[in-house]
Structures are given as C-alpha cells and as structure tokens.
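Working notes, structure below.
The other protein chains are all here in position, but one chain of the complex has been omitted.
Chain IDs A and B follow the sequence of writing; residue 1 opens each chain.
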Amino acid sequence: MLRFALTRALSLTLSLIVASLVIFAVIEVIPGDPAAFMLGLNAAPEAVEALRDDLGLNGSLVSRYLSWITGMMTGDFGVSYTYRVPVSDLVAQRLQVSLPLALYALILSTTIAIPVGLIAAAKRGSVTDYGIMGTTQLGIAVPNFWFAMLLVLVFAVNLRWFSAGGFPGWDAGVMAGLKALTLPAIALALPQASILARVMRSSLLETLHQDYIRTARAKGLSRRQATTRHALRNAMIPVLTIIGLQFSFLLAGAIIIENVFFLPGLGRLIFQGITQRDLVVVESLVMLLVFAVIVVTFLVDIAYAAVDPRLRRKA
Amino acid sequence: MKLPVQLILGAALTVLFIAAVLLSFLWTPHDVILLSISEKLQGPSAKYWLGTDHFGRDLLSMLMVGARTSIAVAIVAVGIGVIIGVPLGLTAAANRGGWLDELIMRGNDLIFAFPSLVIAILITAVFGPSATNAILAIGIFNIPVFARVSRGGALSIWTLDYILAARVAGKSATRISAEHILPNIANLLIVQGTIQFSLGILAEAGLSYVGLGAQPPTPSWGRMLADAQTMIYTTPRLAMLPGLAIIAMVLGLNLMGDGLRDLLDPRIRRAKA
Partner (left out) sequence: MIALEHLSLSIHGTPILDDVSFDMAPGKVFGLVGESGSGKSMTALAIMGLLPRGAETSGRVMLDGGDLSKLRDRDLCAIRGNRIGMIFQEPMTALNPVKTIGEQVAETLLIHTRTSRAEAMKIAAEKLARVGLPQDKFPLGRYPHELSGGQRQRVCIAMAIALHPELLIADEPTTALDVTTQAQILDLLRDLVAEEGMSLLLITHDLAVVSGIADHVAVMQTGKIVEQGETEQLFRHMTHPYTRQLFEASGHQPDRAAPPNNAPMLTVEGAVRDYALPRRALFGPAPTFRAVNGVSFTMNSGESVGLVGESGCGKSTLTRAILGLEPLQGGNIRLFGKDMTPATARDLRARIQVVFQDPYGSFNPRWRVEKLVAEPLHLLPSRPEDWRNRVALSLEEVGLPPDAMQRYPHEFSGGQRQRIAIARALILRPDLIILDEAVSALDVSIRAQILDLLAELQNRLGLAYLFISHDLSVVRTITDRVLVMRAGEIVEQGATEVVFAAPQHDYTRNLIAATPTIPDAWREDIHA
C-alpha cells in the first residue's frame, strides 16, 4: 500500500512539472514579450521596460521558470499588476468563497446521487426508476449557469428566500455565508448529481450480475443482504472515478457560476485578470486549478486502493 | 428489429435542430443583423413568433442562427477528438505495455488535468476571445476521452483469437487495427461521439456565456443567455428560450446516444439473436 502511494506520488509530481511547463510556455513564451502584451499597443517603451524589470523578465527563460516555480512552492505567487498586491493574498481571500462552494456542491451531489441511484437500481423497471432516470436525463441536459438563473428567478426574485447574489463574507456568520452559497451550490450540483446517480445505478446493476452475488445468495443471503454486503462496495469503484473526475468539472463550473451570483471567488478573479491582461494572476490561478485537479486525482487513486485490495500490490 | 423509444425521440429532436440550422442558411423569419430598436422586447405575435430581444431582433431567427455556432463548435470539437484521439488510442493498444503506450496514456492524464474552461482561459488570456478558442479548448479536452475509449475497447479485442489468426496471416499491427479493431469499436465511438457532442454544446454555451467563446455579433445560445441575464427580472422569456433550446438539443443527443448504445451493444444484440 505504501509503495503504491509512493509510485502514485511520483507520477503526481511528474504531472505537476509538465503541467507547469505547459502553462509557463503558453503565458510567458508564446506572447513574445509579456510586458508589452500586458500594457497594450500604445504603451511607452520606458513603461514596458519598467514592467519588464518589475516582472523579472530580463532573466533567461530557465531562471524565470525556476523562480516562478520555487516562488509558487513557498507561497509567493508574484504581485498582481492591476491590484498591486501579492497574488497570494488575493488567492487566499478568494479561496474562502470558491473552496467552500466546490465542497458544498460536491457534498450535495454525492449525498443526493448515491441514495437516488441505489433506489433506482433496487426498483429497476418500476415507475420510480423511470421517474429517476427521466429526471436525471433532464438534469444532465440543463446548463448549470442557466439553471442558476432560473433559481435566482424563482427563489430570489419571486419567493425572496435568498438574495440574488453577492457574498456577505464569513465575518457575517457561518449561516449567512452558507445561505449565500446555497443557490450556487445547488446549481453546480444538479448536473453532477444526475450523472453520478446514473453511474451508481448502472454500476450496481452490473455488479448484481456478478458470479459472487450468486455465491452470496447460495449462502443464504437475501437479495437485500447480498446487495449491501457484497455488491455495494464493488459498485462504488466506478462511482469513485466519477467523483474524482467531477471535482475538476465542479471547479470549472464554479468559475462560471460565480459570475451568475456575483460571488467574489477565484472565477471572478480570473476573468478580471483576463480582461485586464494581468498575466501574473492568470498564470498563477491556472496553475492552482490544475494543481487541485491533479491532487484530487491522486487522492482518488489512493481511495481506490483502499476499496480494492487487488490494486494494493500493483505498482 | 424494434428501435428503442429513446432512440426515436432523441433522433427526432436532433434532426429537428439540424434541419433548423440548415434552413437558417436559406431563410430565417427575420434578419438577425438588422436592429430595430422601435420593436424591442415585444412579446410573441404573428410577426415575431417568439417575440424580440432588447435590440428588436427576432428571437426565433436568433435561435436558429445561434444553433449554427453551437452545433459547428461541437461537431468540430468532436472531430478533433476523434481524428487525434482514436489513432492515439489504437496506437497505445497496439503497443500495450510498451513505452509508447505509457507515454500516450500519461499525456492523456495530463490533458485531463486541464478542464476545457481552463484551456479556454489560457488561450483567451494570450490570444483574446473567439469561437475558435472554444473549438480548440473543447476539442483538446476531447482527445483523451476518445483515446481512452478506443484504447479500452481495443485492448479487449487484442486478446481475442481472431487477432492472433490475423497475425498468423502475416498482418501488421496497423493493418489489424484498421481491419479488425476499428470496425469492432465503432459502436463505442459512435456512442461516445454523441455524448461528447452534447457535452460540447453545453461547454460552448458556458464559454460563450462568460465571454470566452463566440463574440458579438455572431449569435450564439450562450451569448443570448449572457445578454438576457440583466433583463431576467423584467423579461425572463429572453433567458428561458435559449436555455430550453440548449436543453432540448442536449437531451435529444443524450437520448440518441443511450438508444444507440442499447441498439449496438453486442451483449444485448446477442441475447436477442
């Protein structure tokens, strides 16, 4: 198990290095002179030169890459050109919104989808099953940002249960914060929960056809016992994969949803960075997002091995 | 053979949208470029079946032309995924266990760490926003999807005896991949293709909505939603209709995909035979 984790960790490190090279190349190499790019066409040559100095662009590519990477590792993400504050401060502030939102949505989606998928599988072919399958089919087809607008229209504008957007900050109290994140989290969770419920259902149905379920029944387990004791854990293996994959969709989705609800999260920051051509912000944030996806994939791999003993000995 | 209900329903919806797109090249109820502010924000009427937007443009015509962008982006993005991803997956499977397989699969994992929105952000930050960005971003993300599906399907076929028979007949790995593997994973690819097509429609809408995709004046469903957002309190119709169009299109494709899978799945077919 330890060796499994170590080999995975090695491949995680490699992925991170290659990903950082790609991001560095796109942001700092392709535009030619990032400083001129950031200031636009009409910038004075002296201003460009000053920014070049500021950003440390006069060093070689290798030294620039190394200083960027070592900086990131020590928490120094550079200084935002537009905000004139360290990017790490901005990120820390914005993460307080984005991270709880993604987790909130993940928890919602998982706690709803798994029981729903189980019920559909248990009642296969019934009206309940058809109802669930129809609803999830619709849930997958709904664009989450449109669903978000719909939620605002119904629950904020008409019913006035929630505010239409904005975030009061955690200082205003945990409940107030969670309340502001509830509609966004529901909007994010709906399509993911629909997918997850369908995967849970089909995975369980497939597992129930395995030989060892027949063995369990021959041992005297009832259908329900065979399902809970033997099928469930095996059926969770593909479900785990999907949960891992969904994390990256949730992160990406959160970027868009934050726009609908005017939430001061990473998504808003990235878009401001793009419109203001603040490459320092964009570069560091993209690296952060990719880092998050890669680390979650790693954690899912480890969770896999915990569920499936066959994987533990494989490197 | 009895066709699954969902296949018929899904195909009907898909055909409807494609027909609307084709029709839009020849004829739309009104010109979508022409602005007529005097007729802005009108409700549905005999002249404007679905009403007009804040510039007085006919909503139905906008939806028809907007479908072009969505469908074009999704189709090209699926094309990129298939044309690059499938050969990669087949190559990896033909060299299973070898360094080339390892390289291709690790490359896949790497791309998976860049959701299409992140790719779009990277491209837009450097090149500025455009519909091409959307195509590239979605297309690049499609590559590992198709590579994985084709590798997985191909691996199970490589273990079968008819592949050994083909090798005994002196056929090369490339030839075997083309003659034996590809036709037998076509089912998988068609089903995955419809899924990625529908995901592409959703992704394009999302990218255009946040301004990373199609730019004005190109009509697109995502842009229409973005424009409608500020007016959602007063004229929710403007936001509802493009949303419903996206849902109907994606639902149609997903139903068709599910139906095709039921129809083409050899396990199900064998059971019926």
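In the analysis below, contacts are C-beta pairs under 8 Å (C-beta built on N, C-alpha and C of every residue); 3 or more make two chains touch, one makes a residue touch a chain.
These figures come from a predicted structure and were not determined experimentally.
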Touched by the hidden chain, restricted to displayed chains: A, B
Sole contact to the chain not displayed, among A:5, A:69 or A:221: A:221
Option touching the unshown chain, where B:3, B:23, B:165 or B:178 are the choices: B:165
Chain A residues that touch the omitted chain in the full complex: 6-7, 10, 210-212, 214-223, 225, 229-230, 233-234, 307-310, 314-315
Contact set of chain B toward the excluded chain (per top definition): 160-162, 164-171, 179-180, 183-184, 266, 270, 273
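We take it that only the chains that are shown with their structure count from here on.
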Distance between the centres, which are taken as Cα means, of chain B and chain A, whole angstrom: 21
Chain B-touching residues of chain A, taken from the complex the two chains share: 11, 14-15, 18-19, 22-23, 26-27, 30-31, 37, 137-138, 140-146, 149-150, 152-153, 157, 245, 248-249, 251-253, 255-256, 259-260, 270-271, 273-274, 277, 279, 282, 286, 289-290, 293-294, 297
Residues of chain B touching chain A in the complex: 106, 109-110, 112-118, 121-126, 198, 202, 205-206, 209-211, 225, 229, 232-233, 236, 239, 242-243, 246-248, 250-251, 254-255
